[in-house]
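Removed from the display is one protein chain of the complex; every other protein chain stays in position.
Should a chain be cited, it is by its letter among A, B and C, assigned in written order, with residues numbered from 1 in that chain.
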Amino acid sequence: MTTTNPKYIAVIGAGVCDEATTTQAEEVGRLIARAGAVLVCGGMSGVMEAACRGSKNEGGTTIGLLPGLERSEGNPFLDFSICTGIGHARNLAVAASGDAVIAIGGGFGTLSEIGLARKCGRPVVLLGSWEIWKDGCVPEGIYLANNAAEAVELTSNRP
Amino acid sequence: MTTTNPKYIAVIGAGVCDEATTTQAEEVGRLIARAGAVLVCGGMSGVMEAACRGSKNEGGTTIGLLPGLERSEGNPFLDFSICTGIGHARNLAVAASGDAVIAIGGGFGTLSEIGLARKCGRPVVLLGSWEIWKDGCVPEGIYLANNAAEAVELTSNRP
Amino acid sequence: MTTTNPKYIAVIGAGVCDEATTTQAEEVGRLIARAGAVLVCGGMSGVMEAACRGSKNEGGTTIGLLPGLERSEGNPFLDFSICTGIGHARNLAVAASGDAVIAIGGGFGTLSEIGLARKCGRPVVLLGSWEIWKDGCVPEGIYLANNAAEAVELTSNRP
Partner (left out) sequence: MTTTNPKYIAVIGAGVCDEATTTQAEEVGRLIARAGAVLVCGGMSGVMEAACRGSKNEGGTTIGLLPGLERSEGNPFLDFSICTGIGHARNLAVAASGDAVIAIGGGFGTLSEIGLARKCGRPVVLLGSWEIWKDGCVPEGIYLANNAAEAVELTSNRP
């Protein structure tokens, strides 16, 4: 009667984004659903909403970790929403709740989630997101994707 | 293609509990599932695990908001688990994520969740839990139940 | 060149309170300062402000752990303020940052802090605050004071 443990992929990105980024996020969401993984995100608009819409269009499962206390803040493509009430600190929960994390475009909140994900040992795939270097190298555990298919594929076979 | 919004009931209680409390928590979980509500909890053992087991035995849906960073900490009756990484502060997310909250037995963490739930305006039902008085009265928004059926019923028709 | 470790007393209570409670909070603040302890609190108005005013009137030191991101939210009697940004979850930091905790009057936020303080093993002194019972007894680690002097005295000689 216990349940099987689904694989979780966190999608991070800004609450406002251009059309090209929206298209990419939606495609990532679709591919996550097809891969049978749960999509977890910050639950708001922009990249988060587009990825959730993509997942739902393929029958996937979506969870939003909202910064505030009201469920109504969430985008309309969430199967489940959590009211964390901790503002930007919920970025830690988003990052840590993915077995892997895909960053699409993104602002400073996304940058913080990339750092938090790696701090928690989660692999991070960047798709049209920040360029981050340390001592001239892409840091360990960060992977660059050229398109949505590559991004989702890079989340497989990761520790 | 958007999803309907399920009703959420948060179950709070200690990570260790006696057999009578376990039986009550399991019955509460069953009744939450029969009511068609999502059970959200702290994801650990004791009251949380018993309630989740009850819900799964009736085909319900369970979500655990874990204090730490590892999904493996969660009890085996969780459909979905969130790694909040914020320790006892995740009690806020548990309390706020219920449209109503049921406290079963409980220790000091449960006491904190009762306070946080009321701070966020969520109604709280006490079942064999703390006795809490202010100026000689049970405080507003707190309801006393004598058994599992009463507890789940008291979560209905609440704001 | 290292600094000595001051003793910390957390004062918890509501952001709005009547005049009798204000008077008591101010007296508690004065006595904390005279005892040479740092007063830590949620940094807002009501009980928190009154206690800080009392401490500053006796040359004490006050620290406010604000729920939001703006220092200007804090009351004017704070020596130091921290912008936690985590809303009600900052109650954990307030409770945990006292070597002992004094609750004066108080609402549901205060109730949550009493629970969180005990969860973290901090002794809690209640002064005109919640009545909390478990199985007919005042729970372990919670002490009842009749006035400000008793409250501050009860924080001494505690583990």
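Everything that follows uses one rule, which is that a residue touches a chain if its C-beta (ideal position, glycine included) is under 8 Å from a C-beta of that chain, and two chains touch if they have at least 3 such contacts.
Because the structure is predicted, anything quoted here is derived from the model rather than measured.
Looking at the complex as a whole, the chain kept out of the display touches A, B, C. Only one residue in the set B:Ile9, B:Ala25, B:Ala89 or B:Leu154 touches the chain that does not appear here, and it is B:Ala89.
Listed residues A:Ile63, A:Leu116 or A:Ala151: the one in touch with the omitted chain is A:Leu116. Contacts to the hidden chain, counted on chain B, fall at residues 69, 85-89. The missing chain lies against chain A, touching residues 86-89, 91-92, 107-116, 118-120, 130-134, 139.
Summarising the interface, chain C meets the missing chain with residues 1-3, 5-6, 8, 38, 40, 53, 56-57, 63, 65, 69, 71, 76-86, 89, 92-93, 96-97, 99, 120.
Convention: only the chains that are shown with their structure count from here on.
Taken as a graph of touching chains, this assembly is complete, with every chain in contact with every other. Chain centres here are Cα averages; for chain A and chain C they lie 39 Å apart. The distance from the centre of chain B to the centre of chain C, each centre being the mean of the chain's C-alpha atoms, comes to 28 Å.
For chain C, the set of residues touching two or more other chains reads 86-89.
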